[in-house]
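Here it is, the structure in full.
Removed: one protein chain of the complex. Kept in place: all other protein chains.
Entry: chain A
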Amino acid sequence: MAAALLRRASTSPSASLLRPLSGRLFSSSSDESVLSIETSVPFTGHKIEPPSRMVDTTPKELLSFFSDMALMRRMEIAADSLYKAKLIRGFCHLYDGQEAVAVGMEAAITKADGIITAYRDHCTFLGRGGNLVQAFSELMGRQAGCSNGKGGSMHFYKKDASFYGGHGIVGAQVPLGCGVAFAQKYNKEGAVTFALYGDGAANQGQLFEALNISALWDLPAILVCENNHYGMGTAEWRAAKSPAYYKRGDYVPGLKVDGMDALAVKQACKFAKEYALANGPIILEMDTYRYHGHSMSDPGSTYRTRDEISGVRQVSQERDPIERVRKLILAHDIAPASELKDIEKEVRKQVDDAIAQAKESPMPDASELFTNVYVKGYGAESFGADRKEIRATLP
């Protein structure tokens, strides 16, 4: 998806590595020359030496950040409209503002590494390789959805990309994530698992239980607190006696990261992966912000002011992740502003097409009500009173 965009957007032929950076107006999208860019704020470490502020990236990567985040942003805005049009029902938790976490994390890891998150999972799904049609179909409850329409907004999964969901109960995904990390260690896979949770979930007991066990057993688990400073309507200082979530692991080291800087997220995740494979769990706190309310039923303005939102976004703090990458691209002459605008237009079109395709997908069949409750297999058929004799055979 993003690759197709980039191929269209590139204006020059594939670059030679020997081509000098200077004396050329715009890098091509396949340019692999390394740029070293400083993160906006330094990392803060708890019981660990934080990584360097200088992040290595390439123009190709920056452009992919831009287009991926633009796609995610567009998807979430479109979901907002679909919800208001009553095509999406129930709970719909939007991720706009936090895209840098998903995108930066993907840049640092592989599909063998696991990610598990809570209900704000649409963009994480996309990052793991899910496509728009699957996402929109699932949101609208159609057959083409990634969970066949039976999961909904909070239950996106992608097993082949090691994306373990998509969970509705706050905090319950963290022990699951540590279990995935346990399996990775058991099978000696050399991979890690990122268990994402929010600042609201950071006060759950099961988190600390799972952290304790992960630290005891040296599991390659990375707990990532996406701190958007509000647990639904409760600000972090009203919910946590110690809102320094990266320090809450106590004996487990932690790192505080600017979660709206995709490069900082990438650096932190790369660092955390190396650490976790060698030593056991580590906590990352991503300092981020969500523009929408907690969910579509929450206007998001009763517990914070609109000035605060626009302040974070563009006015005073200028932390919007997409704008930041746009500035980087323009500053390093990677692409002209018009190209970026084209990308955004293309992305909008992709999203509209996907929605149209998703709307054509039918609702699940009535028989789907009873499928996948149990797995058909050894000792697993459940019938009514008139079932035939079961004679189970061993595999």
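In this section, a residue touches a chain if its C-beta (ideal position, glycine included) is under 8 Å from a C-beta of that chain, and two chains touch if they have at least 3 such contacts; residues count from 1.
The criterion applied here is as follows: contacts and distances are computed from a predicted model.
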item: UniProt protein name of the chain not shown, from "Translation initiation factor eIF2B subunit beta", "Centromere protein M", "pyruvate dehydrogenase (acetyl-transferring)" or "SNX4 protein"; value: "pyruvate dehydrogenase (acetyl-transferring)"
item: Contact with the hidden chain (one of A:C178, A:M286 or A:V312); value: A:C178
item: Of A:T110, A:Q314 or A:N372, the residue in touch with the unshown chain; value: A:N372
item: Touching the absent chain when the full complex is considered, from A:R89, A:K111, A:K150 or A:H332; value: A:K150
item: Option from A:L216, A:V315 or A:A356 whose C-beta touches the chain left out; value: A:L216
item: Sites on chain A contacted by the missing partner chain, in the whole complex; value: 114, 116, 145-152, 155, 157-159, 164-169, 172, 174-187, 205-206, 209-210, 212-213, 216-217, 371-375, 377-387, 389-395
